[in-house]
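Starting off with a structure, shown below.
Just one protein chain is left out here, and the rest sit where they should.
Chain nomenclature is as follows: A and B, assigned in order of appearance, with residue numbering initiated at 1 for each chain independently.
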Amino acid sequence: MRRFGTALAAAILLAAGLTACGGDDDAGGTVTLRFSWWGNADRAALMQQSIDLFQAANPTIKVTPSFQEFEAYWQKMATETAGGNAPDVLQMDFAYLREYADRNVLLDLKKTDVNVGDLIPAFQGVGEVDGALYGVPTGGNTWCMFYNPALLKDAGVEEPKDGITWDQYHALLDTVSKKGKTYGGSNYRSVIYSFESWLLQQGGRLYTEDGTLGFTRDQLIAYWTVGKQYIDDGRFIPAEKVAQIEPASPIVKDLIATEFRWDNFFARYAGETDAELKIGPVPVITPGATGQYLKPAMLLSASARTDHPEESAKLISFLINDPQVGRIFGSNRGIPATNAQRKAAVLEGPAAAIAAYEEAIAPLLQQAPPAPPKGAGTVEAAFLRIADEISYGRSAVPDAVDAFFAEAEDALAG
Amino acid sequence: MTSGGKAAAKRLLWHAGAILLLVVVLYPVFWMISSSFKDSRSIIGDLDLLPAPPTTRNYATAAEGVGGISVWRLFGNSLLLAVVSVAGTVISSAPAAYAFARVRFRGRGALFALMISTLLLPFHVLIIPQYIVFQRLDLIDTYVPLLVGKFLAVEAFFVFLLVQFMRTLPHELDESATIDGAGHARIFWNIVLPLSRPALITTSIFTFIWTWNDFFGPLIYLSTPDTYPLPLALQLYIDQTEATDYGALIAMSMLALLPVLLFFLVFQRFLIEGVSTSGIKG
Partner (left out) sequence: MTRTRHGDAGAGLLFLTPWLLGMLLLTIGPMLASLYLSFTDYNLFDAPEWIGLENYRRMFDDPRYLQSVRVTGGYVALAVPLKMLAALGVALLLNQPRRGQGLYRSAFYAPSLIGASVSLSLVWKSIFSDGAIVDRGLGAIGLHTGGWVGRPQWSLPMLVLLAAWQFGGPMVIFLAGLKQIPAELYEAAAVDGAGPWRRFRAVTLPMLSPVIFFNLLLEIIGAFQVFTSAFVIATGVGGGGGPAGSTLVYTVYLYDKGFSDFRMGYASAMAWMLVLGVGLITALLFRTSRVWVHYAGEKP
């Protein structure tokens, strides 16, 4: 007992000594901003460099950073916001913008001197809800196809070209699955953004102006029925094979030849495989109508409760406009959102490929739909989950569609 | 066969059986260790146990720290939290357990039931009210919210564990002590506490490991990266749009395992020196 007691006592003393350090006091006149973002260690390093620049240019403002991985970030953000203790400046996701904005926890940046004049045209007005500006995009991304040219070649298929139709694409999947070494693709019909681009191609919308579902049951039944068919005939990789390599993507494990994703995932995928990947077109129904738009990869918002709205706006302006910051980040936050940062960013490797792709399709891009309504995050998750239940043969398509509508309408109503 | 030979054969059989069982139980641990020496890109989907060829690059990456936080800082933070938690839990849980196990007073049953009921509520719904309490007290982004509860025996698990052990101690012990004129303080300190050592060690080990691995508490209460313990750092290898370094992630997990393993190795010795060997007379 005594030995144990001594060990404990020593440990407490040690701990007391360690806690003595720490604590940060503001010198007179200095404003401290809390700034939170999601991302990995790389982004943290880039952010820190940018914050250092900002602090050098604004000696009276001190920025204290906090960062977590995406999922953890949102749990922390929800807790802090519920406690009325949201950070002054925070990274925002397009899907959650209205979730937070509609509940009055974000600052209307129009009431500050935030500088958004240099945003590229496609981003002017994005982040506005009912005339108030709740988030400023830092960079953009576009829905697109990734493909593995070598695997297509193995199957004797040509690389997809601009204007490829859905029928041609599905034929390609069939050929790859039958003649190649891999599956043609993954079940893109379980992803709501694929469905959205399909709706947009036909002039439809995912959500209406008043925040309800912008499509019919029959449209979704048609969409998911084809998806189920392609799982059954082997065009799509089976769900369990995808699960086995989660969180990696089947395209970086050479299990599929094509996949649909936001183009900023390209940097990640290129870093996780030795194979050469390329960015390709979204197939169309009618030529030219790809249903693609430039979506904010992430936005910067300020808390409605911040004591320092002007300083927060200053930080946001700096992070989206400063050319040096643009150079530091490259494509880490998506292809930059302002002209100045686009010019300054030196993009190499996968980032250059993304930028080239976005430039090539720029004329085809539509205006981005308004920020998705409150509850959209839940709808997106339900879409994927219920579509998977079809893949697993756990529910018939019409039942699944009913279940989806029930959940989605409930989520959008609350 | 001589009785000595028989005993030797039995011993051999025991070791053979134990080792066979261990191979099965430790297989996933081997897998994890060997993964930490694999090329980061080949970890997922690889069906071979052994890395070909092995690389130490993952450890080199892990040793650089994460997001500007040095490895030493991360381990220091984790160690601080774990050690103080152990101290707090033992100091506060043992007296509480003594009261429940060996002192008779009105309302004991009700209080005990209240304590058990705190075990039943999932912690997720307590996060926000507790956050608000600590925020009102201006203690967010300090270690206080993570530690103060340990000094107030908030973990009913440990109180209950100690209660169960103290209730098994022969009652003749404190009865005779009482006749000798000892009060509760002396009975607790001189008799019950020493005899509860296996349970106290168990409490220490669990507290250390649980605190070491705790993710949600630090996530909610800590914002300054320099205060992050290891579990918060591990998630920083993961990203949606940038390549995830699975190798460094696993290597860091392995490094994070060493202190807990060491803690267990050291403290498990105290487990053996239980009542049966200290020879108390009932």
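Methods note: a contact is a pair of C-beta atoms (placed from the backbone, for glycine too) under 8 Å apart; a residue touches a chain by one contact, two chains touch by 3 or more.
As the structure is a computational prediction, the values presented were derived from the model and not from experiment.
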Hidden-chain contact residue, picked from the options B:Ile69, B:Ala82, B:Ile140 or B:Ile205: B:Ile205
Option touching the unshown chain, where A:Gly29, A:Pro59, A:Gly203 or A:Pro247 are the choices: A:Pro247
Hidden partner interface residues of chain A, rising order: 71, 74-75, 78, 81-82, 99-100, 103-105, 238-247, 375, 377-378, 381, 384-385, 388-389, 392, 394, 403, 411, 414
Residues belonging to chain B that touch the chain removed from view: 11, 14-15, 17-18, 21-22, 25-29, 31-32, 35, 43-47, 49, 91-93, 95-96, 98-108, 111, 114-122, 124-126, 128-130, 133, 148-149, 151-154, 157, 159-161, 164-171, 175, 178-179, 183-184, 188, 195, 198-199, 201-202, 205-206, 209, 212-213, 215, 231, 234-235, 238, 246, 249-250, 253, 257, 260-261, 264-265, 268-269, 271-272, 274-277, 280, 282
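In this text, only the chains that are shown with their structure count from here on.
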Distance between chain centroids, defined by C-alpha means - chain A, chain B (Å): 37
Chain A contact footprint on chain B (complex, rising order): 41, 44-45, 66-68, 76, 80, 83-84, 86-87, 90, 127-128, 131-132, 135, 140, 143, 193-194, 197, 200-201, 215-216, 219-220, 223-227, 232, 235-244, 270
Residue ranges of chain A in contact with chain B within the complex: 1, 4, 8, 11-12, 14-15, 18-19, 22, 34, 36, 39-45, 48, 64-70, 72, 75-76, 79-80, 82-85, 87, 244-245, 247-248, 253, 262, 264-265, 267-274, 297, 332
